[in-house]
Structures are given as structure tokens and as C-alpha cells.
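Up next, subunit A:
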Amino acid sequence: MLEITNLQVSVGKKPILKGLSLTVKPGEVHAIMGPNGSGKSTLAHVIAGRDGYNITGGSVTFNGKDLLSLAPEERAGEGVFLAFQYPVEIPGVNNVYMLKAALNGIRKYRGEKELDAIEFLKIVKAKTKAVGIDDGLLNRPVNMGFSGGEKKRNEVFQMSVLEPHLAILDETDSGLDIDALKAVGDGVNQLRDGSRSFVVVTHYQRLLDYIVPDFVHVLAGGRIVRSGDKGLALELEERGYDWLKDEASVV
Partner candidate 1 sequence: MNLLSDQLAEQFQQHAGTLPGAGKPRVADFRREAFTRFEKIGMPTLRQEDWKYTDIRPLRESNYIALGDHESVASNKLTQADLPFPILSSHVAVFLDGIFNSDLSSLDTLPWGVTCTTIADFLQRDGDEVAPFLNQFDTAFPALNCALVEDGMLVQVAAGVNFNEPIQALYVNTVSPGARLNSARLIISASANSEVTIIESHASVAGSTNATNALTEINAETGANVSHYRIQIDNASCHHIGNVYVAVANDASVNTYSFAFGGAITRIDVNADLIGRGAHVTMNGLFMVNDGQHIDHHTRVRHRVGETTSSENYKGIADGNGRGVFNGKILVEQDAQKIEALQSSKNLLLSDNAEIDTKPELEIYADDVKCAHGATVGQLDEDAFFYLRSRGIDEQTARSILTFAFAADIAASVTVAPLREWLERIIMTRTHAAGINEIDDRG
Partner candidate 2 sequence: MASQPQDITDFVNRKYEAGFYTDIEQDSVAPGLNPGVIEFISKKKGEPQWMLDWRLKAYERWTKMAEPKWAHVHYPPIDLQAISYYSAPKSQDDRPKSLDEVDPELIATYEKLGIPLEEQKMLAGVAVDMVFDSVSVHTTFKEKLAEVGVIFCSFSEAVINHPELIQRYLGSVVPVSDNYFAALNSAVFTDGSFVYIPKNTRCPMELSTYFRINAMNTGQFERTLIIADSGSHVSYLEGCTAPMRDENQLHAAVVELVALDDAEIKYSTVQNWYPGDENGVGGIYNFVTKRGDCRGNNSKISWTQVETGSAITWKYPSCILKGDNSIGEFYSVALARNCQQADTGTKMVHLGRNTRSTIISKGISADRGQNAYRGLVRIAKGATNARNYTQCDSLLIGDRSGAHTFPYVEVKNSSAQIEHEASTSKISDDQLFYLRQRGIRDEDAINMIVNGFCRDVFKELPMEFAVEAQKLLSISLEGSIG
């Protein structure tokens, strides 16, 4: 599904990712862990098509398509969803209205019929219930005045409506208390259906208590320095990252 090969990315002249490879197959959950500044968020942004990164080498394909040559909205159309670490506030733009435009944008991209307001609201209603988001938030401007937890829950809600093939969760646990963490985890687990894949980017192990990964990768110094199963996450929790940094410099 997602095939990242020897990806090299720099910001300005500074190399951030120095040859990263990763394969995600349908239905898999991959956790990307690593110390601050290791390039975790860069990876998430590059997959989604954020401006400001220089791709200096390597490739990213998604279901065989060259993802790097697509606009962000085309990647969304292909089924890539990024849950932002810091969901953006957009004054004056109604949350549900935005979501309708998004869903119809994606459907149009796929050559599917656009939904009318009634069909769309039916979906929204069902998902609202499933994700357990306060419907008061739905008609507010996008993320405006939302608490940290509400913003993250809104991301999961949008994910559930847009039904991506691959969801990237960028530090979704940051700034969340334990209840919000659990709610977000539940929301994500509902979306696990055996074919949808997840890349969970996180600094801490705790989110992985709720979203149990099939694979754990440690990103350090711009490369994946170690891969394993969920046991690796627990090991990191115990030992920290420093012992791996040494490995990174050796690699």
C-alpha cells in the first residue's frame, strides 16, 4: 500500500530524513517512535504533501502511484489522511460545511457522485454518534476555540467521515489527558477494519496502549534504526532513546 524507499528530505539546507524506507501493507498499524527532532513529523508532512520540504532523494508510492507528484488534495483523494499534531483554526468556516466540501472533493476525485446535503448529514449523524463528538462542535468554525482534546477528537471524527485508506496520526496524543487519549484510541480502533492502515507517529508509548501496533519503528537521526513488534515500544518506555541514538550515529 504505502512504499517509502530511501527517502531523503531536507529543510533549507539541513537534511532531516537521510534515507528512510518503510512498507505498510493493508490493515497494518505501524508506530513510528523517536526522540524530538528525529524527523517524525517531517515524515508525516511529506507523505501528506506539506510545502517547505525539499525531497532530495528516494520515492513514496501509494498503491503504486507516485505520491510525491500529487497535490495535497489529490493525495487525500487517493485516501491519505493526516491527523494533525496541531489542528488548524479557521475562522468563519463552519466545521460541517468544510467536511462536506472535503468529502465531495474526494468523491469527485474518485469519479463518484457527490452527496447532497441530506445524504451527507445522514453520514455525519451516524459518525457523530460513533465517535462520540459533541455535536455542538460540528457547527462551530473549524477548530475555533476548541480545547486540545476537542481538536483531536474532531480530527478522528473527520477521519471517520472521510474513511481514508491510510491514516497518519501525527503526535495525536500530545496534550491529551488520559480520558481524551482513551476516547481518541477508541475512535481509531473503530476504524480498524482489516484493510485500512495506520501510521501512528508518537513520542510516547502510552497511546500504543490504546492503539496496539503491529510494528514499531524507531526513527533517529533521520533513519529507522530499529524495527520490532509492540514489545519494542515498551522497551523504549523503560530505557528511553539515548541508547538508540548511539546506534544511529554508528549506522
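Rule of thumb we're sticking to: a residue touches a chain if its C-beta (ideal position, glycine included) is under 8 Å from a C-beta of that chain, and two chains touch if they have at least 3 such contacts; residues count from 1.
On how the list was made: all candidates are chains of the complex that A comes from, given by their letters.
All values reported here derive from a predicted model rather than from experimental measurement.
Enquirer: If you had to name the candidate from 1 or 2 that touches subunit A in this complex, which would it be?
Expert: Looking at every copy, the candidate touching subunit A is 2.
Enquirer: Given the complex with candidate 2, which residues does subunit A contribute to the contact?
Expert: For subunit A paired with candidate 2, touching residues are 48-53, 68-77, 81-82, 84, 87-88, 90-93, 98-99, 101-103, 105-106, 109, 141-142, 158, 162.
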